[in-house]
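Only one protein chain is missing from this complex, and each of the others stays in its spot.
After this line comes subunit A, so read on.
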Amino acid sequence: MIGLESLSLSIHGTPILRDIDLSIAPGKVTGLVGESGSGKSMTALAIMGLLPNGSDVSGAVRLGDENLLNVSERRLCDIRGNRIGMIFQEPMTALNPVKTIGDQVAETLLIHGRAERREARRIAGEKLARVGLGHMPLTRFPHELSGGQRQRVAIAMAIALHPELLIADEPTTALDVTTQAQILDLLNEIVDEEGMSLLLITHDLAVVAGMADHVAVMKEGEIVEQDATEPLFRNMNHPYTKALFAASSHQPDRKPLPVTDAILTADAVVRDYPTARPSLFAPPGRFRAVNEVSFTLGKGESLGLVGESGCGKSTLTRAILGLDPIQGGRITAFEREVGPDFPNALRAGIQVVFQDPYGSFNPRWTVERLVSEPFHLMPSPPKDRRARVAEALTDVGIDPSAMDRYIHEFSGGQRQRIAIARALITKPDLIVLDEAVSALDVSVRAQVLDLIARLQAEHGLSYIFISHDLSVVRSITDRVMVMRAGEIVEEGVTETVFTDPQHDYTRTLIAATPRIPDDWQEDGQHA
């Protein structure tokens, strides 16, 4: 039994956690849910004794008869990895790139003096087999593994010594839905078989609904509500829980626009990438990222593109934007062929919003300059530049006085609004939204989705909405295409595809998406 008693934390004087009381029952899954910045991860790091410098922590973290806040660093090193294991969100960077996976798993055993080198490697092999990597040689390096496989290695490392508690901090957030489902299944199995406790930290209510026995909801460093999972979802006593739930299943209020003639057509588009040369003097190999994709987008239509990472979504997007040459087929927009020679004046009619609200702005430019940048595409930039920027900012719900500020002064949601303003400034016909809401918290995401829906109605925009998140695509598109390994495997009216999927792959995707059981929800909450 691990218990947190009035755990409070401040870092350099800023309060981060306040009076956290949580008991993690043996052999059970405890879910900790909240938005970014709510203190979920800091709670986990406080249990591990891995808080950043400048932390001031009070209360108690009880493990057995010890308070982990009071024991020595040496003692904590004995406990970490041995009695408490932890896995993290980002499997791509969580493993040391220069050590083999076998060595990294064996290290857990070696560091705690549980086995000699040979024996440790044998056990490492067993543990890797336990997490479903039995076919994987121990001598593989992390870069030779996929994200899901790396997360399995991380789990093998964390459970190698059979700890009492496993902490999983957003273990599947960076993974595709089907991989997420496999990793969650694996975690469930391990908890059942090994009788360890699991503290599952996530922003996704549906994930905890499917996994946890007990759920605690966090907001601004406090646990606002906790209960056994089903009663918590049925009752939702705290308004924040309700708000979080409503936001996560939010449906923007939108009506399909009357679709007129096509503004963009793709006809048998092929995009090849060169790969490494098979031998020194041989020509480079080819990887076909987009294979004969055809579709038509009408004016005023919202078209979804879903698929897992590596399926070719982003490559197709780059081709549509005319950023890369294509190796076959034809993309036509506004009756001209799209490609590197696409005229700038027409290019102004297609704009894009990217996923990362932090990386897609030049930090040294003012918002005015950022938003007005697409003007250079126009043959004659408008004279009333500031007025146009003010108009675009107002349109996305940002006060025009923000014009003279810099991007670091804005939150993730505000930045994404500014990115949309930048896309709107040339009054385009088509906006490509490439995972545009994926990095946002659920409540912010709901607001941005509303904004996207409103702008479409007001300006008669067409959207290509690219996402790995099926529920978001379902709420904002009229038609959807499902992409897999460079090909469109299914295409149709969004509701039809979701309620009656024809292709096996579409069915797999829908089945893998975590859901909150329908009968847990009160009428009216799920609009």
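FYI, a residue touches a chain if its C-beta (ideal position, glycine included) is under 8 Å from a C-beta of that chain, and two chains touch if they have at least 3 such contacts; residues count from 1.
One rule holds for everything that comes next: contacts and distances are computed from a predicted model.
Visitor: Which one, "pH adaption potassium efflux system protein PhaE", "Alpha-D-ribose 1-methylphosphonate 5-phosphate C-P lyase", "ABC transporter permease" or "Sensor protein", is the UniProt name for the chain you do not see?
Guide: "ABC transporter permease"
Visitor: Of the residues A:Met1, A:Ala25 or A:Cys77, which one touches the chain left out of the display?
Guide: In the full complex, the listed residue that touches the missing chain is A:Cys77.
Visitor: Taking the full complex into account, find the residue in A:Met1, A:Leu50 or A:Ala387 that is in contact with the omitted chain.
Guide: Reading the full complex, the residue touching the unseen chain is A:Leu50.
Visitor: Of A:Gly13, A:Pro97 or A:Pro340, which residue touches the hidden chain?
Guide: A:Pro97
Visitor: Which of these touches the unseen chain: A:Glu107, A:Glu292 or A:Glu373?
Guide: Per the contact definition at the top, the residue touching the missing chain is A:Glu107.
Visitor: For a quick check of understanding: of A:Leu17, A:Ala120, A:Leu133 or A:Met157, which residue touches the chain that isn't displayed?
Guide: Only one of A:Leu17, A:Ala120, A:Leu133 or A:Met157 touches the chain omitted from view, namely A:Met157.
Visitor: Hey, which subunit A residues sit against the chain that's not shown?
Guide: So the residues of subunit A touching the missing chain come out as 48, 50, 73-74, 77-82, 85-86, 88, 90, 93-99, 107-108, 111-112, 141, 143, 154, 157-158, 276-277, 280.
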